[in-house]
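Notes follow the structure.
The complex is shown incomplete by one protein chain, all other protein chains being positioned as in the whole.
Labels A and B are assigned to the chains in the order they are written; within every chain, residues are numbered from 1.
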Amino acid sequence: MREFIDRTVLPVLGNRYLQGLPDASRVGRDIVFTTDGYVVDPLFFPGGDIGSLCVNGTVNDLVVSGAVPRFLSLAVILEEGLPFDDVRRVLASIGKAARAAGVAVATGDTKVVRRGQCDKMFITTSGLGWAVGRPDPRRIRLGDKVLLTGTLGDHSLAILAARGEFGLESAVKSDCAPLTFLLPLWKKGVRWMRDVTRGGLATILSELAEGLPFAIRIEESLIPLSRPVRAAAEILGIDPFYMACEGRAVLIAPQAAAGRILDHIRSFGAGRRAAVIGEVGLKPGRPGEVLCETSAGGLRLLEPLTSELLPRIC
Amino acid sequence: MEPLRDKKIVGSLLREIARLTASIRKEAVRIMEVCGTHTMTLHRYGLKPLLAEAGVEMVSGPGCPVCITPDSYHEAALDFLTNRDDVILAAFGDMTRVPTRMGSLQRAVPAPGSRLRIVYSPGESLEFARRNPSRDVVFFGAGFETTIPSIGLTVREASRERIGNYSVLAALWLIEPPLRALCEAGEVKIDGFLYPGHVSAITGRKPFEFIPAEFGLPGAIAGFEPADILLGLKSVLEQIRDGKPGVANAYGRVVRPEGNVKAQKLMASLFEPRDAVWRGLGLIPRSGLSLKKSHARYDAVIRHGLALRDESSDLPGCRCGAILRGAASPPECPLFGSKCRPDSPHGPCMVSYEGACLIHFKYAGKGGNRARTKTGR
Partner (left out) sequence: MCLAIPARVVAAGPGSKGRIDYLGTKINADLSLLEDVRVGDWVIIHAGFAIAKLDEAEARQTLEILRQMAEPDPSGTGPAAPKRHPSRRP
């Protein structure tokens, strides 16, 4: 995908807003603008649906880009024959999620295409917010702490469970939720944050580390995992470091502010399992690396995910 | 389960191992872990460097079915998926990423109405056949004795239920022949072996008994948690120290000396040995299994007239073969890290989560070829 963007999209569309390919772009002095397409299958899963997903996903992109989310656009493409009840459920979900996140759906569009021309429902949302902070990796220093707002992989597993794949019966619920409770942290010293979506924690941290003159060192035993994710990951041989979330963020904060910041996050339900999971350091660790101390005591390097996350047989 | 991963316990075992290696000799003791899942555990917990410090150098062996299955099987699967309409190809996840001259299964565009389904269990593919009686379903799987009985069970069940639209394209491998070929080649200097705990659960100790008997080399059957592996290695080192090579069982809670007799009988009833070509090791007599004539209709090659060329087809420059034999390490392959990377793998050693090259790339850096740049992947 990255190659496609670099080779095909940027040569034609490239401009200063797209430089660095941010999830959200600052346009105008204080306006932050983002967009995302949602094609999740199945539409409904434990803990959420495409409706809550399309709101929270875009809201969270704005939050981690330093903006208070205010408005969403909503473009819906429906496959002919989709049960009306499903559409109603999704819209209700969108309404509920928008209210919870404090955003208004200010503009929208609906299209119906013939059966087979799209898979049930595709949604695109764009989001607009007012900047209250600016993530700046250049301010990251040695000794800064790495924080995670909650357990990894619950959304990923919820989708697997909802697809009925592998005959799994799990108590898992998607972590799909708004991260708006993190907004005050932009004034409390946080340097950088990202929501832990596709590719999982390892990929997100690898992308950050790539541009740093430091290593990021994390400790496996400090990573919060829910019991269902722990179990399914071992049964299927999937690594939680690569499982996607839809309501979790990883943050970098100065050592002196980390305690306060952790307290703030933990005071919210969605952040109750937040933890400091590591720090920015060197030796061990070379610039650009993500180094993980495993639960058994040895060290391993974490690389970004380069293909689909597949269950292992071996 | 927790003590099996406990840091303090792992530390104690490593110290024990260090004491043993110090009493044996000055240079590193080389032990081959046969099974890809052992390789995975070692790397995932960062144990290899710790073991190196304790005087043990681990060498990865040929026990990775995805790695040693030649291209011809993948190409047969690709042929089925891309040229037959309205079929289902069910496969283990790792198999679908393997690159061949015809591309990989994951990137293939299926024929009209056809689909690729990733499965965790061969039983799921039989279920697809039950639910889609008008579509042909082929299960594409590779495995050693751990997995062969399960694949066999789906064939037996299909036969009993008269499920006519199910067949198996199976790359089935036996653990003893490549080990014998390795020992006889004498190409690799190995001081002892770590035997696969779950293959042994099926086969028992028998496949490995020739190694101490004919080659005087020690070995231990081990489980897959960090402490299990270290207990196994400790046993191998004690055998070296005492000059008493054998097949020790360090996984007694799972492995019985005779193995799983019921599973062995099932395998014998459905499959017969055949000469097979292994990627990197070439032709090894009676090293694979194929379905007996009585169940030929469940053999996808026969059923669907798939062309299965039995030839090794390494890509030029690819050193997967040598790496599987333990005769070379990943950074020694000219393609490693440059033309062969996880996002554009050439050989299965870079594809399988247990492939020596992927593991080296993912967990231990990219060796001399790495150039860290800021301009993305």
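The rule we apply is simple: a residue touches a chain if its C-beta (ideal position, glycine included) is under 8 Å from a C-beta of that chain, and two chains touch if they have at least 3 such contacts.
The shown structure was predicted, so the numbers you read here are calculated from the model rather than taken from an experiment.
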Candidate in contact with the missing chain, chosen from B:F128, B:F144 or B:F336: B:F144
Contact residue for the chain not shown (choose from B:L13, B:L233 or B:L324): B:L13
Where the missing chain touches chain A, by residue: 166-171, 227-228, 230-232, 234-235, 237, 284-286, 291, 293, 297-301, 312-314
Interface residues of chain B (partner: the chain not displayed): 1, 3-4, 6, 8-16, 18, 28, 35-38, 46, 48-50, 52-53, 63-65, 120-124, 143-144, 146-147, 149-150, 153, 196-199, 201-202, 224, 227, 231, 252-256, 260, 262-263, 266, 354, 363-365, 367
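Just so we're on the same page, only the chains that are shown with their structure count from here on.
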Euclidean distance of C-alpha centroids - chain A vs chain B, Å: 34
Residues of chain A touching chain B in the complex: 2, 6, 165-167, 210-211, 236-237, 239, 287-288, 292-301, 303-304, 306-308, 310-314
Interfacial residue positions of chain B with respect to chain A in the complex: 5-7, 10-11, 36-37, 40, 43-50, 64-66, 92-94, 96-97, 106, 118-121, 124, 141, 143, 147, 226, 341-343, 352-354, 361-365, 372, 374, 376-377
